[in-house]
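Heads up, one of the protein chains got dropped from this complex, but the rest are sitting where they should.
Which chain is which? They are A and B, in the order written, and residues in each are numbered from 1.
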Amino acid sequence: MQLKSRHLLGLEGVTKKEIDHILDTAVSFKKVLERPIPKVPTLRGMTVVNLFFEASTRTRFSFELAEKRLSADSVNFSASTSSVLKGETLRDTVRNIEAMRIDFVVMRHSAAGAPHFVAECVDAAVINAGDGAHEHPTQALLDMMTLREKVGRLQGLHVVIVGDICHSRVARSNIHGLKTMGATVGLCGPETLLPREVEKMEVTVYPHIEDALAEADVLNILRIQLERQKGGLFPSLREYRALFGITRERLDRVGRSITIMHPGPMNRGVEIDSDVADGEYSVILDQVTNGVAVRMAVLYLLAGGRTKVEGADDE
Amino acid sequence: MPVKADKVLLKGGRILDPAIQMDDVTDILVVDGTIQHIGSSGDASFDGLQIDCQRKLIVPGLMDMHVHLREPGKEDAETIASGCAAAMAGGFTAVCCMPNTNPVIDDRSHVEFIKERSEGFLVDVHPFGAVTKGQQGEELTEMGDMIEAGAVGFSDDGYPVRNAAILRRALEYAKMFGHPVIDHCEDLSLSEGGVMNEGFVSTVLGMRGIPSISEDVHVARDILVAEYTGGPLHIAHVSTQGSVRLIREAKTRGVKISAETCPHYLVMIDEAVRSFDTNTKMKPPLRTEEDRQALLEGLKDGTIDVIASDHAPHTIEYKQTEYDAAAFGILGLETALGLLMTHIVGKDVLNIGQLIEKVAIHPRHILNLPENRIEQGRQANLSIIDPELSWTVDKRKNVSKSKNTPFDGWELKGRGVGVLNNGQIYLLP
Partner (left out) sequence: MKMKAELMDEQGIIRTLQRLTHEILERNRGIQDLVIVGIRNRGDVLAGRINNTIRDIEGETVSLGVLDITLYRDDFQRVTESPVVQQTDIPFDVTDKKVILVDDVLYTGRTIRAALDAIMDQGRPAMIQLAVLVDRGHRELPIKADYVGKNVPTAPGEEIQVKLKEVDGEDKVLLLVP
């Protein structure tokens, strides 16, 4: 089965069938990762360029590992976005890539739509590793894989995303993906960090964390960034924790278990307390493991048919 | 290319001049740039340039009162000459150019430069001078001097007049000359960092939004300052329902202001940005359907007096990039009339006569320019429109030096096919 698009730019518009296929494939790859030699020769001879315009250790590390586990050749390109003519940098970079035979571009950029721009300029398959606040599809996929594995289902699950929704690509991709898979989504965060008219995305907006906890099966806790505080969007990290921090006490008051997720890196003691992050209902480390498997699955599924040979046999 | 024409006979066109209630199908004879005769010329052979205008409209020359010609400073995007060529191809005989060039048009010598560069053209170029020196928002320019050199209005467009005290002084000062201050209404603190309209679409796309209140707040302020001073204020590129409502109320109160909107706000909304096509990026941004409807209402009931294109050419480095980094602005001269004929006229918004008012008659009135009538003895300044011509926008065939239009591929009906002015005639090939 082929994915409809030859790129993975976002989860908006990706069908349930496609997501199921990606997650099922990821399960097989997870088994590969558990073996003594956690490697397969499948993408041998293929070249991936990791084009990271935004600093990222974990996502890039995860992708690099996925690429190497598939025996692909992996090349890294880190560029700062502080150059004056940002457009010039991206366009020229893309041209250089076109000149070499590259099969995949894994791209992270601070501007929404940047991978879409690149996808139009290159022959390679483009995987969006995060474009501004727009989408981060592999993160949402690994989140869903983790839930399927640890909770057993996605259909009918109520997932509440807590934190800075406004600037979160993780939130947006999760909203699209979870809704497609039959889960329901709630959002909770300071009013100043909720994007305009977000209810129109068919999500429940909870002004207070207690209301969200009362209905949530799963909490996906987003990192609150220091820069937002400096931008005047909320007064202090202390106040954020007091109003929205996920603490043991808050969870105990709910009286039932809620699965705890976090895309990382965590601000322990701010949006999430350590005993929650390391607690029995936390699946945070599973998310990380599944991240490599999901990324292997995405690379594998986008690789099929990249080199079409005349008269080759289909199977 | 326009050609000098000593004798031109426009035969069988529908002559439409709403200012004098003229609507007649007949001939016009133009000799040495003057309208010598309006009426049947008979079937006698003619020894000049005869143009068959059957089923075409002949109207007072259209004026685009909001255009960026980029010269001096950004001649790779557009020059005065190429901009005027684009204007002719769009059916215009006059343009007003904004002063946000490099250097800024903020004194007499710069105004004279523009006038010199456009001397002898078919298209009249009327420069706007900056309100403040260098458009820095601090010191008023020598408005009187610039008017003497040929400026017809003042604007810091590209930027708002941030300081209300400066706006007050500018309006009071401009009152002496009868030429308006044209303000680009934007509260920069509210719009900061924004690249598109703030709303549901920007929420889904995760892009920083420019809220409608950034325009409304500034329009409200400007209206009150204009009311207080009685000075001539013209509000550039209105894009929101809030602005329309404020302007309507102000006019009802008797405040002397005028307002313009652009064709793109009438035919596109923020949904278009989902494609990440940087030719949907301009300031103010494409707004919501409610805003678009309010603008159409505003045109209908006269709240909005003028339609101007805000023609803003950019070279590809500034547009062929990720959305955040792309420059604001799109072309407009060559598509304005076609868009308006296709989507506004006959669509229960404006009839053709009302459209001509918005693009030929009101702009001159607001700018205190002499009236342009289709009358015997007057200077011939005419646009010829074919309302039935179906055509497809093809940016590769642009007359403008730049290509940044979102309308590439659009199928339109109605087009300017010729212009006459200054003793010259241009016909669309």
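For the reader, a short list of remarks on this structure follows.
The rule is short, and it goes like this: a residue touches a chain if its C-beta (ideal position, glycine included) is under 8 Å from a C-beta of that chain, and two chains touch if they have at least 3 such contacts.
Treat the numbers as computed from the prediction; the structure is a model and nothing was measured.
Shown chains touched by the missing chain in the whole complex: A. Interface note for the absent chain: among A:F63, A:F117, A:F234 or A:Y300, the touching residue is A:Y300. For the chain missing from the display, the contacting residue among A:T25, A:N128 or A:S282 is A:T25, taking the whole complex into account. In the full complex, subunit A contacts the hidden chain through residues 1-2, 25, 27-29, 31-32, 35-37, 39-43, 45, 300-309, 312-315.
Here is the rule we go by: only the chains that are shown with their structure count from here on.
With centres taken as mean Cα positions, subunit B sits 46 Å from subunit A. Put simply, subunit A touches subunit B in their complex at residues 12, 85-88, 90-91, 109-114, 116-117, 131-135, 167-169, 172, 195-198, 200-201. Across the complex, subunit A is touched by residues 198-200, 202-207, 209, 211, 276, 317-318, 320-326 of subunit B.
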